[in-house]
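Have a look at this one.
The other protein chains are all here in position, but one chain of the complex has been omitted.
So, chain A:
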Amino acid sequence: MAEVKPGGQPAAELSEAAQSELLDLCEDQFAQLEKLQNEIILCEPDLCENPQEQSVNRLMATDAELKQWLTVEPKLLAANSEVLLQAGKEEMLKLCSELEMVLSCYEAKRDKLRETKELEQKWLEEKKQVLIAATDHAERLQMEKEKLSEHSVLQDTKAKIRKMKVYQENLMESLGDVLEKHVPLPQNESSTNRKKKNIELGLNEDLISLNEILEVLMNKVLNTPHDPYVMIDDTFWPPYIEMLLRYGIAVRHQENNFKIRLETFF
């Protein structure tokens, strides 16, 4: 099995002597091959269907081959230097062509890598620019932060609060003015209207103004947000309540008719 046939047909450049020597060698080899072939055919084939047995056979064959490789002596292909030179030349040429293929393969690989490198470098450049931009932005923010001291922030907030307070006072004043002008106390109204005086007088003396009603409602909302309802008592003039409810300024309690709260405007 380990037979190695001497390589190919003799080249034309060989001298006649060398060529005949080579042919003799080939014939010797072929004779040996035939001898071995006959031996194999004559051998009784050991049929084994059993895979276990096949494995053992395989192991034995491998073992035998290993032993043969260990004992085999490296020997010259041929004694004639001319033949050796020719064989060597052929081997070299073969090797050369194989190496050339390897070279071209690596060149292609190199070009591909170079392309990849250029692409990566472009990406790197872009990434660098992004980094520069981001650093710039961060620096600007840092500078702004340094300029803003704690004191200035406090001052800022204080000014804002003051502004808000002034605005709120303004609103309250306007509200007061509007109420004073358009919804005066019931007593005043009744005193101007002589005809209704008697009926009015029958009403509760300590009625409070709309101003005060709103104040009570607002305070209730702010102080106890979980229970913003206010009980309606005698001091609330019913028309005012009616007006508040009708214009959606106040809402009645769903279960208790005598309770109202300020509409949630926020």
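The rule we apply is simple: contacts are C-beta pairs under 8 Å (C-beta built on N, C-alpha and C of every residue); 3 or more make two chains touch, one makes a residue touch a chain; residues count from 1.
What we mean here is this: contacts and distances are computed from a predicted model.
According to its UniProt record, the chain left out of view corresponds to "Centromere protein M" among "Ras-related protein RABC1", "Centromere protein M", "GTP-binding protein" or "S-phase kinase-associated protein 1". Only one residue from A:17, A:40 or A:148 touches the chain missing from this view: A:40.
Touching the chain that is not shown, out of A:54, A:104, A:157 or A:170: A:54 (per the contact rule at the top). Among A:27, A:65, A:139 or A:215, only A:65 touches the chain that is left out of the view.
The omitted chain makes contact with chain A at the following residues, 1-5, 8, 33-34, 37, 40-41, 45-49, 51, 54-55, 57-58, 61-62, 65.
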